[in-house]
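The complex is shown incomplete by one protein chain, all other protein chains being positioned as in the whole.
Chain naming follows the written order as A, B and C, and within any one chain the residues start at number 1.
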Amino acid sequence: MTRLALHRCMLLQRLVEERIVALYRQGRIAGSVYTGYMQEAVAAATGLALAPGDVVAPLNREQACHYARGVTPADVFRNFLGKGDGPTRGRDGNMHFGVPARGVFPLVSMLGDLVPVTVGAALAFKRRGEPRVALTYFGDGASSVGDVHEGLNLAAVWRVPAVFVVQSNQYAYSTPTERQMANTNLSERLTGGWSIPCVRVDGTDALAVYEVARDAVERARAGEGPQALEAVTLRGHGHAGHDAAAYVANELRLRFGDPIERLEARLRLDGLEEGELAALRDDAAAEVAAGLADAEAAPDPNPATLEDGVYATPLP
Amino acid sequence: MTRLALHRCMLLQRLVEERIVALYRQGRIAGSVYTGYMQEAVAAATGLALAPGDVVAPLNREQACHYARGVTPADVFRNFLGKGDGPTRGRDGNMHFGVPARGVFPLVSMLGDLVPVTVGAALAFKRRGEPRVALTYFGDGASSVGDVHEGLNLAAVWRVPAVFVVQSNQYAYSTPTERQMANTNLSERLTGGWSIPCVRVDGTDALAVYEVARDAVERARAGEGPQALEAVTLRGHGHAGHDAAAYVANELRLRFGDPIERLEARLRLDGLEEGELAALRDDAAAEVAAGLADAEAAPDPNPATLEDGVYATPLP
Amino acid sequence: MHLSGEVAERDAPPGSMTFLGAITHALRDALREDERVFLLGEDIGHFGGAFGVTKGLWEEFGDARVVDTPIAEEGFVGAAFGAAWMGERPVVELQFADFVSCAFDQIVTVGAKTHWRSGIALPVVIRAPFGGSVRGGPFHASCPEPSFVGVPGLKVVCPGSVGDAYGLLRSAIEDDDPVLFFEHKALYRRLRGEFPGSGHRVPLGRARVVRAGAAATVVTYAAGVDLALRAADGLDVEVLDLRTVWPIDEEAVLRSVAKTSRVLVLQEAAGATGVAGHVLALVARAAFESLDAPPALVSPPATPVPFAPPLEDTYLPSPERVRRALEELLDY
Partner (left out) sequence: MHLSGEVAERDAPPGSMTFLGAITHALRDALREDERVFLLGEDIGHFGGAFGVTKGLWEEFGDARVVDTPIAEEGFVGAAFGAAWMGERPVVELQFADFVSCAFDQIVTVGAKTHWRSGIALPVVIRAPFGGSVRGGPFHASCPEPSFVGVPGLKVVCPGSVGDAYGLLRSAIEDDDPVLFFEHKALYRRLRGEFPGSGHRVPLGRARVVRAGAAATVVTYAAGVDLALRAADGLDVEVLDLRTVWPIDEEAVLRSVAKTSRVLVLQEAAGATGVAGHVLALVARAAFESLDAPPALVSPPATPVPFAPPLEDTYLPSPERVRRALEELLDY
């Protein structure tokens, strides 16, 4: 069950991102595109570790987390294409969106900002005695941002049910982790600096991430305070669509396998037949194709509505 | 020699602050006043651990550091009294000043801001290959500020010759350390979170602080990267002049002795006669009285000069 | 509701409520009436806040509703937004408004843009004592509202009377948008007035004619209101208290200027920043034909706020300076 769900979410991310990169190259998507290529396991596993009432604030690399929450490929395409009925109604692009009804907060570009926001959501749960958890992500690069520190410290001293997923994917844009921090072992740092238990896990192993994430979520839910996990991966593409990532050392590329292939190998061991796997792939591909068709047919935003909703309660 | 210098700087801080509190109560000092009562050893010892070419950014509780750098009681009084020839020419009050010629950066109220600034000074030294050190302070409370994190991380990854003195004085205003952070052992946190070696020391023991500070400064100077020390004290007065600090538990008060008495006991063991000690006290008292007289006679600032110096290079 | 009204009146007999007391009352009543309201800030719990605004609230409402925070303005402002996302109504206190610079990014990024981008409402009030005349110097006396005037998605409120302090704060807490609520420190204990009753609400976005007049309009807010009233004594001058300084009640400004044909903007923020620029731009564009004199501005020079009394007294607009400017405006 979970394994198939993991597979589906990861595959959707992979396939949707493939389409998106192609559309971007064709000039049919404006602005920039980011993928989470090779990090799909982390996004899927952490998203699926949450219960329906939990909330999450994903970033750019965590498209599969959206799928785990019930967001559809059509939603994602609509946002990339800037459609008028997409999650941000064309107001923001690419993965810069949330889906409030699914407990997904919209991505904010300023790295680190979502850490305190997530802590605040968890604080609300604690105040009200609700057994809910708030989860967010930050990159190895973003770990240097002041807001991350402030948020982690608040979470720890307030003992709120928050879970932090550290995406150690070796780079922040072009800058390798060693040039961002003295000790690149962020799980050691989270434990030693903020007293937030942090487990380091191979981020290409969906099942391992899922185990660790589920434990972290359940400990947080049980009132044991904030939890963290550090998923070690390699950012598979460049930073964004325009970045060929020529700076990534080849030996690094060799060190990290494909998380989808890895999960599929496992599914085979579990007894899944080749035909069944192919069917899963076909289903995902069909969902993606249908989502794109849907999104392409969607209306452009109406410029007359630009000023609507600046305020929840406009002043007279 | 050092012992007498420590004694002098600590005593000056104690006596000047006594006068300042009295003047504040009489309404002769406007705004607010802060003291470093009971923390004088930390300020004096860390200030004296620096070489003349080093630079420092002290805060409110570190008046003795100014004396260690050659700032005079008259300078301090002039700033508290808002005089026109004081360090800020009446533009800022109390300990919110620096003395550029003595390598002392002016205090900035926004807690944490001086950490990156100090790191930048140290970066300049490193770039130029100068054997100089930059030192600053932050309180246990201020350790929660994002800028502190960003600054410490930069210092660690750049391996600059900076020294950080953590003032663990049990409170941030009315809030005890346990309500500010999960693990109140900041030396553990600095080491574990930022990989900055941090030695914990009894901040009422001037000689111990001096040893630790001198080591830290010399290691930083020798190119071993940033260093830290955590001085454990109790903030002896309230947060500021108006705060009676009724919230401080009595048992805490009993745990911390007077650093000046402690140093004097040591000086006695060293063979200093009672009369010699009395002479030291008289000298310090005379210096303070003369400084105050000086400051009181100083001119008020001229309002016509208010707009001078907003820019180093005013535009045409 | 009844209870809080009664207690309020018992605590503060008519006519004797301070500006600060009105704010305390508004917080207390909001905490009593709405479970979703809670307070966040440094030293606001047992200590009662740097200015004593939250005194007594921790005793009544406890740790879960009056939350002492570590020193982390970005952090706890961000946390307030997160709690608001979950349906709470956090009220944040900044110890001094100057420190809003430390929470700037969360406010203009998460606070200002989220509803427009996603439809998620973030009902957070950020209260902060601001302004000079208390010898606070460059870091404890500034007027940071210009940083937010003009920012789409934010509302900025600066009460200028005891009744408004209560009524605007209640409205701000009930409002679904992020509201910056700047409380002028000089008014805290100086301004006294009637407790308006716990049902009192002052709508956001609506200016108030504090004193009618026909020969000129003073547009001002916060401590400027009292200052303008003193300066205008004996003159036929209308004093308009903006109350909400962003978005600005343009209609009220234009209505008054249409009547008086002369306008002076009075603010404690430096130069033409914030309200001054917006109001002068407005009257220049929309009331050009009705103006009989160039619009006037009284505000401090473009420097940080100085500490020493002779400097600060020169820096801040005085009744005499406002009076002179008014006389010049009327004589034009």
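One rule holds for everything that comes next: contacts are C-beta pairs under 8 Å (C-beta built on N, C-alpha and C of every residue); 3 or more make two chains touch, one makes a residue touch a chain.
All values reported here derive from a predicted model rather than from experimental measurement.
One chain is not depicted; across the entire complex it touches A, B, C.
Across A:V21, A:L207 or A:V310, the residue that sits in touch with the chain not pictured is A:V310. Within the complete assembly, B:A134 is the residue of B:A68, B:A134, B:A182 or B:V199 that touches the hidden chain.
The residue touching the chain not shown here, chosen from B:G27, B:P52 or B:P316, is B:P316.
Within the set A:A64, A:M181, A:A220 or A:A312, the residue that contacts the chain not displayed is A:M181. Of B:P106, B:G225 or B:P259, it is B:P106 that touches the chain left out of the display. In the full complex, chain A touches the hidden chain at residues 30-32, 82-84, 88, 90-93, 96, 108-112, 141-142, 144-146, 172-175, 179-181, 247, 300-303, 306-307, 310. Counting the whole complex, the residues of chain B in touch with the unshown chain are 55, 87-88, 91-92, 96-98, 100, 105-106, 108, 110, 113, 115-125, 127, 134, 146-147, 150-151, 153-154, 157, 309-313, 315-316.
Along chain C, the points of touch with the absent chain fall at residues 101-102, 104-105, 108-109, 112-113, 116-117, 138-139, 146-147, 149-153, 247, 270-274, 276-278, 280-286, 288-289, 291, 293-297, 302-304.
The working rule: only the chains that are shown with their structure count from here on.
Chain contact topology: the protein chains form a complete graph, every chain touching every other one. Centre-to-centre, using mean CA coordinates, chain B is 36 Å away from chain C.
Once the centre of each chain is set as its mean CA position, chain A and chain C turn out to be 40 Å apart. Multi-chain contact residues of chain B (touching two or more other chains) are listed as 144-146, 179-181. The set of chain C residues touching two or more other chains comprises 70, 72, 74-75.
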